[in-house]
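Structure below; questions to follow.
What you see is the complex with one protein chain gone and the rest in place.
What follows is chain A.
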């Protein structure tokens, strides 16, 4: 299986283009070329495969979100539609104040925050997304009612539109707003959704789970847990207040790392330990804040790298 020479590859490519045409009729000429060398048939198949793969690049991308009803699908008009996306993108760019020297339709873009930093994004439709520290979110200019939370935590204040629901993807999970403010956190192993106002539908195509105000949803590798909390406590990180009811220390330490802006690990032995209570972070130095709240959590912080590791007070840690 040696690769065909450049010349053979290009000849095969030309035949693949000719044969693919609806009006192609030179079948005997094609047969003569194929019969001239057994390598020609393989080169032709390779070219036809490559062209099929290239054609597939222009298939409409899969869309997990409800497209606007007016979006024309016929292929002849697709580029016009992308053009319209450009207009929306331009409007969005102005709102976001992004550096958009070369606005390009249908391009996803990401916004990320450093650990310890926060940022608010105003969307063109009046929706607002508040990003916690160490958070990355992907938006798409061609789909202004879509966001993907890649990592970290964000509070969504969504302007509701029954005909065009706002969709948030969190990994494979899909959240659809039904008139809403809600908080979403994603870490390597955990996704957490907390609804402050209105209603969110979790995976409308699969689970069809309606979460109303005060509902919490915790998705972990070993299962999904539904819970409740006071709606006013949701998104407390925005004011430096973290409220928990039976959260694992792994979750708490990840929240602390985002808010304090330093890496905070937790010793495996106590990672699953649960915490219920309120942590007030304040504006002090991260080290002072952590020293103050560690007794509440029942842990001892030990320096590790640029941050800390939370350890059990009952045993000496390396």
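Here, a residue touches a chain if its C-beta (ideal position, glycine included) is under 8 Å from a C-beta of that chain, and two chains touch if they have at least 3 such contacts; residues count from 1.
We take it that contacts and distances are computed from a predicted model.
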> With one chain of the assembly withheld, which option in "C-deglycosylation enzyme beta subunit", "Glutamyl-tRNA(Gln) amidotransferase subunit A", "RNA polymerase sigma-70 factor (ECF subfamily)" or "ABC transporter permease" matches that chain's UniProt protein name?
Replying inline: "RNA polymerase sigma-70 factor (ECF subfamily)"
>> Using the touch definition from the top, which of A:31, A:225 or A:278 touches the missing chain?
In response: A:31
> Looking at A:114, A:172 or A:285, which makes contact with the chain not pictured?
Replying inline: A:172
> Quick one: which of A:50, A:117 or A:294 touches the chain that's been left out?
Replying inline: A:50
> Mind pulling the chain A residues that touch the left-out chain?
Replying inline: 10, 13-14, 16-19, 21-25, 27-28, 30-31, 34-35, 40-42, 44-45, 48-51, 53-55, 57-58, 61-64, 75-76, 78-79, 82, 104-108, 138, 140, 142, 148, 150, 169-172, 174
